[in-house]
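To start, the structure itself, in structure tokens.
And then subunit A:
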Amino acid sequence: MEKWQGWDKIQYEAGLDPHFGTKIASIPGGDKLLACIQCGTCSGVCPLSPYMDYTPRQIVAMIRAGFKAEVLSSYTTWLCASCYSCTVECPKEIKITDVMYAVKRMAIQEGVYPKRFPTPVLASEFFHSVEKTGRSTESWLLVRMYLKTNPFKMLKQAMLGFNLWRRGRMGVGVESIKRKDELHRLFTAMENETRAERRAGQEVRP
Partner candidate 1 sequence: MSEPTQRSDSFEPRIVAFFCNWCTYTAADLAGTARMTYAPNARVVRVMCSGRLDPQFILAALRNGADGVLIGGCHPGDCHYQEGNYKALRRFILLKRMLASFGIEEERVRLEWIAASEGEKVQRVINEMTDTIRRLGPLRLEPLPAEAAEGHGQKVAVHGGAV
Partner candidate 2 sequence: MSAVNASPNGTPKVGVYVCHCGINIAGVIDVTKVVEFAKTLPNVTVAQEYKFMCSDPGQELIQKDLKDGKIDRVVVASCSPLMHEPTFRRAMAACGGNPFLFQMANIREHVSWVNKEKGSATEKAKALVAAAVRRVVFHKPLQKTQVPVNSDVLIVGGGISGIHAALTMADAGRKVYLVEREPTIGGHMAKFDKTFPTLDCSACILTPKMSQVRAHPNITLWTYSEVAEIEGYVGNFKARVRRKPKYVDEGLCVGCLECIEACIFKKGKFKDEFNVGLSLRKPIYVPFPQATPLVAVIDPETCAFFRTGKCKQTCAEVCERKAIDFNQKEEIKEINVGAIILATGFKTFDASRIARYGYGKYPTVYTSLEVERLVNAAGPTGGEVLLPNGQKPKAVGIVHCVGSRDEKTNRYCSRVCCMYSLKLAHLIHERTGAEVYNFYIDMRTPGKGYEEFYDRLMKENVHFIRGRVAEVSDWAMTPEEEGKLVIRAEDTLVGAVRRIPVDMVVLSVGLEPQPDADEVRRRFNISCSTEGWFLERHPKLAPVSTFTDGIFLAGACQGPKDIPDCVAQAGAAAAEALAMIDRGHVELEPNTAFVTEEFCSGCKTCVPLCPYSAISFDTSKNKAVVNGALCKGCGTCVAACPSGALQQNLFTDEEIFNEIEGVVKYV
Partner candidate 3 sequence: MSKPKVGFYWCASCGGCEEAVVDLAEGILDVVAAVDIVFWPVALDFKRSDVEALVDGELAVCFINGAIRSSEQCEMVELLRRKAKAVIAFGSCAQLGGIPGLANESSRAAVMDEAYKHAPSVDKGNTVEPIPHITVPEGKLELPVLWETVKTLDQVIDVDYYLPGCPPPVELIGNALKAILSGQLPPKGTVLAPDIALCEHCDRRETKPDKLSVKQFKRPHLTAVDPKECLLAQGLLCLGPVTRDGCGSPCIKANMPCTGCLGPTSNVRDYGAKALSAIASTAGANDEKEMEKILAGIVDPVGTFYRYSLPASFLHRRYQPTARGGK
């Protein structure tokens, strides 16, 4: 977060991605994004906006204006806790939470999210563990996340872990479903569908 300056204060058109807005708006029901009136309700209701580098309203404005690099590398989306307040309150019915997800996905895909920032790491660890076993095992998930971001922090959390374990609230085994093959067939088919869609040029979604 050692940003002393957001970006060059002058923004040249050449530095923008004119398709960024429409690309994000192509998520299901995303067209409403284009109707944003910049009222700031999203930021106002957001419990996390005080901690964000850009408020959600600014993110929406930046998406529309094509500030792709800035949006994808911003911390804002990774601070979104998906509480859906903004989505529910938006007077233009923009699904802002889904917009945040879309940004997150694009950031992961393009590998431009803030490195060593715990949230994206948690997300991908979560994803991979479910991908493998069909369920998430909270203990191992956290262990892996700390290892990848800040191993020292894990030591600090050891006491909490111990206390949970003592009360039977954290196991050491790995949770898994039985019919993993079924799940994998499902995933493979889904991936194939997505690939086919992309090939057909229909998949403009991030």
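Convention: a contact is a pair of C-beta atoms (placed from the backbone, for glycine too) under 8 Å apart; a residue touches a chain by one contact, two chains touch by 3 or more; residues count from 1.
Per the selection procedure, all candidates are chains of the complex that A comes from, given by their letters.
Bear in mind the structure is a predicted one, so any value in this text is a computation, not a measurement.
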Single touching candidate for subunit A, where 1, 2 or 3 all sit in one complex: 2
Candidate 2 contact footprint on subunit A (complex, rising order): 37-46, 49-50, 54-55, 57-58, 89, 91-93
